[in-house]
Structures are given as structure tokens and as C-alpha cells.
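Every protein chain but one is kept in place in this view of the complex.
All chains are identified by letter, namely A and B, in their written order; residue positions are counted from 1 within each chain.
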Amino acid sequence: NIFQHKQEARHPFFRVVELTDDIDDPAVWGKNFPLQYDGYKRTSDMVRTRYGGSEAMPRTPTQADPRSVVAQSRLEEDPRLRKIWAGYAFATDFREERGHAYMLTDQLYTERQQVVKQPGACLNCHASMVTAYRKAGDGDMFRGFEVICRTPYAEARPLVEHPVTCIDCHDPGTMALRVTRPAFIEGMRAYKASQGVKDYDVNTMATRHEMRSFVCGQCHVEYHFAGEGKRLTYPWHNGLKADEILAWYDQSGFKDWVHADSGAPMLKAQHPEFELWNQGVHARAGVSCADCHMPYQRVGAMKISDHHIRSPLLNINAACQTCHKASESELLARAETIQGRTQSVRNLAMDAVVELIADIVAARDGGATDAQLGVARDFHRKAQFLLDFIEAENSSGFHADQEAVRVLSLSLDYARRGQRALRGLPTGATAATE
Amino acid sequence: NIFQHKQEARHPFFRVVELTDDIDDPAVWGKNFPLQYDGYKRTSDMVRTRYGGSEAMPRTPTQADPRSVVAQSRLEEDPRLRKIWAGYAFATDFREERGHAYMLTDQLYTERQQVVKQPGACLNCHASMVTAYRKAGDGDMFRGFEVICRTPYAEARPLVEHPVTCIDCHDPGTMALRVTRPAFIEGMRAYKASQGVKDYDVNTMATRHEMRSFVCGQCHVEYHFAGEGKRLTYPWHNGLKADEILAWYDQSGFKDWVHADSGAPMLKAQHPEFELWNQGVHARAGVSCADCHMPYQRVGAMKISDHHIRSPLLNINAACQTCHKASESELLARAETIQGRTQSVRNLAMDAVVELIADIVAARDGGATDAQLGVARDFHRKAQFLLDFIEAENSSGFHADQEAVRVLSLSLDYARRGQRALRGLPTGATAATE
Partner (left out) sequence: MLTVSVLVGSAAGIGVFTFIYAEGASYLTDRPQACANCHVMHEQYDGWQRASHRDVATCNDCHAPHDFFGKYATKAINGWNHSLAFTMGGFPEPIRITERNLRVTEAACRHCHAQVVHAIDPLEPGGAGAMSCVRCHRNVGHEH
């Protein structure tokens, strides 16, 4: 294999073990690539930044949840979140996310698992799935994916062993990047079709550079479980923008739950990093997730990708200064200015949504019928999804600063129109998208 | 003068005439600097861009207004503007701005002059003022400024002859940049004081680089006429952000007019390019107005500043590509994406303000008293000022993309709260600024 030869010539590594698609233990891969493995293990570090990273909060382990350290609770930081998620599992437990090392245990022990019976589909993004999918599908990844999606979580959990690991992003033979998640393959196919590109296949048609973001886009995306089979689905059929995704959910009539207070059919947005990044100037300029979150680092005579995936603001020299010739403090200030602006508008939108909920409750208590509340409830659903889209996105707007605030102002506007609807006033045309 | 000597030694230009502070005719300066003068004259060109530039609209000259070409009417493009400015001169005539060559005639013949008696203060930004101020003040620029500010426009007009010209930006002896507008000198002093810098003097304390933006900031700024003396004043006492300016206007109780429909005490924002640019990443990175609007051009073996000041989108190669290694079409797309997003949120905010006005009118017609309308009117004033700030800013948000949309969402939120106030509902805490 030519690629392999070149690779070897440039990266003088010792082939200590022969890697195959049956080996998912990162310690074994780490024998060939000890530097990458060292970084990989360090994703267990917990360090806060102003708006990101994560903080190590000690807790007393219990039988139900043996974790002695968790990340800070977002519900305690901002009690409004309990209101907007009333009636849904997220109102029970929602924490700041932390490093990859924790993904499997954090998913297993979140109190959300105690409130709702989850399907095996959850595992897609919290474990190394390559061998599990293949086993469950008798060698066929897509079949295995379908089987595991619909299996109850508790039954599916024993099928996996590791958090995301080498095999999920790399081909064992060539070490080339690859996408191993059917949901992403299908999501991208639907998205590209909406852009006029037919039969898109990410593993054969993406450039190497695109793969430096696509491997992350396997998980850092908005999702839902479609139909009885709980098939993990990425809602990109109209496009990747928040309002395009909302339009698709509206078309397909999907809901995650019914709001306990307003009675509206709600949507929960989750970690749309890939979608938001796509709208930003970094993506336009071809800057990939790996460029910032896995910057090259020099080890001896070699340059390797830093596999200690974390907040780039903990690593500004390597993550930003390759491209930006400004001081570390200046770059930090630029990022935090963007994040601060996003937070300030997020707060406005969240207040507006909370007020709309209260208004709907008051109207209902005042005797309004479901028919009379229908329009306002629809505005609640829309306003909250757009708010949540930016709230759930983990860069606090950095990945696409102006777009983040645009989406929040759409949210604000829907909340405002919902309040008008309750008074029987005209609510205006559908919001203009760009 | 040492500076001058060095200048002469290194500049192989022909000192055809001796320039002094009494010569304001650009044709005379142009004898020494023919290349800059050639560019300067070309500001009479009219070319549209998607959101800027200007379009040459033929008209039949009349005695009252002899112009045979004007720029397109913004009121015709967007009839909502007439509503938000009801009762104010801007609802009569408001056009897209065009090149510097037109500034004096456009000011003289705008129909706004027929509706309101304007003071000489207007001239500050529409004419070459150096000799006029000095004459009117018997050699003292500040005295002359005060005199001309309070003189009625019709009387003051004959004191000036040229649109902005060389002498307004350059020292005739050294050609170094200088600020010649008392209002900017005072405005910057107040602004710097708010940042803890005492007795700031722009002409002695600014770097050469800062001057490359300050000469433009003399005019491309929000302003009002303070007190009986109609002293031209820049409202930067709390800072340069839109909400900081609004807070200062609120503190000082200033109003431009009373809205014909809502009865609210209104503010009109005008061309805050300098203020918005200050919030953007280009300003943070030290990119000045002149860098984009007067990029260097090579003429023969010499490199000079392009004095054909215009939309950089008509000149992307020189204006952007020295710093940005992307294609012209890609850079244009980036700018227009930003502008399109800004416009879409501007439209939401404008609809909201128009609806708030209608709501206030309906409440008044329904018998609400002035006391009952007070809070809603205050929200109208605030929402509209912030909307107008971005509407009046001429880059369609490009100068600071995220900030522009942040300001618009504050506007949206104020409109929403005004609508709540009319129903006697709590309107929430004062909006969080960053």
C-alpha cells in the first residue's frame, strides 16, 4: 500500500503490533503510536475556562452511581433551564460536558437514565462501536447499527467496552481517517442531496481535509431517534442551519416531549457543534475541528496531532497562533468577547421564552382552550428550539459568532410573536431566513 | 523643521506650490500630489454593490434642486422607514449616500432642509472647514466652530466652498494626518476619560496608525446638536457601543423629536461607522478605515494611498487580498453573508418596532393615558434607536458582524417588552449588557 509506505517513511514508527479491525483496545494501538496514545489518555484532565472546559466536582459515590468526580451541574448554575425543560429528563440532570475519557460512564450514570428508558441508539456517540456494530450485524455495520439502535440501553450497554477510540476514527491498516457511524453517513447523504449532490458517500468522496472535521461530526451534532426502530437520525434534510433543521422537524411533525407547563410539543437540541461551525468563517476558510482541538505539536523531530482533545483556549499557542499572529492574551480576549456577547443575547432569549411559558400558563388558567393556545404553543416550540440550539452548542457562539446571535434573535422574535398570539393579534409573516 | 527636511530628502516629488493652511483648493494641492488628486476626483463615480455603493438615478433638475443625478431613495426601497420616522424630517427624504464629491450639494438640496431649519453645525461634515473655522474664529478654530454651529445653515453655507478636501485631513507642511474637527477632539476626550485616560488630545497623542481611522471618525459618527448653541457633540461619554450611547442620551434627557404616532420622545441615529467598526475584530486587529477604503495602489514605481474612497467591495483585490489569501468571489461571498444576516435580523427588529408603534396607537385610541403609555413609549424610543443604529450604519453590519446583530436583538427585546408593558405585565430587569 503506497499510502502506508509514505506514511511510514514520514513517520518513523515501530510496528510493534499488527492492527486489525477486530482490535479496539487503544492500549494495543498505543504500542505502535505511543505519543498519540499518551495524549488520548489525558482527556481525563478537567480544567475550566471562562465558558468551557469542565470543573472537577467531588461527590460521594453511591451504589447507583459510583463516580467520585463529576462535572459541574448546569441546572444549578442556571435554574431557568429547569423551567424550559419542564417535563423532560434534562430537567433532572444536565452537566457541563468533559473529556472523552468520561463519555461512557457519564452516559451510564446520568440521572436522565433513571427517568426515561433509553435505547441502545444512545451508545453510538458514547462508545467505541466498530466491533460492536459488526458483531451485532454479522459483519454488516449498517445492520448492526439498526439492531443496536432498537435494543434497550441496559441490554446494549454490555456490547461495548471503550469510550471513542482509535478504531472509530482510523483505518487500522493505513491509519487514514474514516467515518464509522451510519447516522453520519446517512445524514451527510441527505444534506448533500438538499444541495443538489446525489448519492454522496462520505468515506469515498470527502477530502482528507474534510475528514478532519467529519470524524468529529459523527457525534457533535443534533440528533433524534426516528420511528419505532429508534434509528439515530441527523435532521439535515433541509440544510444545516438551525432554522432549516427546525423547518424539517416541523415538516415531519417530530416532537421530543410535551412541555409540562405550556403543553407545547417540544424539541430538544443537543450539541450542534458541527452544524454551527459550518456557518462560521473558520469553516469557510477551511479550518477544521482538528486544527483547533487537535493542533500539531512537536515531539522531538516529529510533528503529531495532539490527541489530548480539549478546549483550545487551554492551548492557545498551538491551537491559534499558527494562524493568528496576535498575543495569547489578545486571542483569549477575542474569543471571550464573542462568547460574552453570545451569552448576553442567550440570556435575553431565555428570559423571553420563560415569560412566554408563564403567559401561556396564565392564558390557560384564564380559560383559554387548546385551540386558542395552539399558535402560541407553536411559537413556544420554535422559540425554545432555536434558543436551545445555541445554548446546547458548546462553544458559546465561538464556532460562528454572528450566526449564533442571528439564531438567538429569531428565537426572541418567535417568543414575542407567541405573546402577541395570546392576545389574538396578528403575528406577522413567517420569519425571513437570510 | 526636521521632519520636513527628511520628507523632502526622501520624496522625489516636485514642490510645484508652497502649501499653507490658507489654501483649501484641492486643485492647488493636487499640483504637488497629482496621483492622490486624480483618485480624489473619482469619488464622483457611482456604482452599486449588493448592499452599498450608490446608484445613479436621473432626475429632472428644478430651480429648488438643480441636481440631475441623485442616489436611490431609501424611503422608496423600504416604506417602513416612513413609519418609524413619522413626524421627523427623515420621513421626507433619505437617500443612499454616495461619494465625497457630492457631500456639499446633497446636503444643500435634500428635502430635509425644506422641512426643518438647520444650523451651520451641519456643515462640519459636509464641507472643507479649516479655513472657514479659522476665519469665523479670528484664527481660533474652536471659537470659529462655536460661531458656525449656531449660525443658521443658510447664512453659514456661503462661508464654505469645497467638499472635504486635503486640508481637512493633512498638515500642509508635512502632509502628516491631522484631526481638524473640534467635535471629534472633544468626543474622543470624553470617551477616553470614560476609559480612565485624562486630558486626551488626539492630535498629539494618537499614533500614525490610529490617525488612519480618526480622520474618518471626524464625520462617520453618531452626533447631536447640544443646547441653544447647537454645538455639534458626539455622545461617547459612556463608551462607543450602541447601548452605552443610548444610556448616555437617556441620562441627559436628550430627544431629537416626538414620534407623530406613538408620542414617544425619539432619537435618530446617524452613520455610526466609527463606533461600530470599533467593536469589530478588524479594529481589534489594528485594521484601519484607510486600510480598506484607501488601500495602497501601485502607480508606476511608487505606491500611494488610493484617494478614490469608496466601497471596498468594488476593489477587493487591493482592499482585502493583501491580508486575506482567498479568491475575490470567496471574499465577496463572506462579506455578503455577513450583510445578509444583518439585514435579516434588521427586518425582524423593524417589524417589531412598527408593531409596537401600532400597539401604542391602539392603546391610546382605546383610552390609555399618557401616564399609562409612558413605559411603552420609553421602550419604543430605546428599541428604535438601537434598530436605527444598525440601519443607519452603512456597512450593513460588516464593520462588526456579531455586535451588529447583538444590538438588533436588544432592539427586538425592547420592542417585546414595550408590548408587554402595554398589557401591564412586568417587563423584566434592564437588559444585560455584555
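The rule is simple: a contact is a pair of C-beta atoms (placed from the backbone, for glycine too) under 8 Å apart; a residue touches a chain by one contact, two chains touch by 3 or more.
Since this is a predicted model, take the numbers as computed values, not measurements.
Checked against the full complex, the candidates B:91, B:176, B:260 or B:361 give a single residue touching the omitted chain, namely B:176. Only one residue from B:72, B:105, B:203 or B:305 touches the chain missing from this view: B:305. Interface residues of subunit A facing the missing partner chain: 297-298, 301, 317-318, 321-323, 325.
Seen from subunit B, the chain kept out of the figure touches residues 3, 6-7, 10-13, 174-176, 207-209, 286, 291, 296, 298-305, 322-323, 325.
Here, only the chains that are shown with their structure count from here on.
For subunit A in complex with subunit B, the residues that touch the partner chain are 281, 284-285, 326, 330, 334, 337-338, 340-342, 344-345, 347-349, 351-352, 355, 359, 397, 401-406, 408-410, 412-413, 415-416, 419-420, 423, 425, 428, 431-434.
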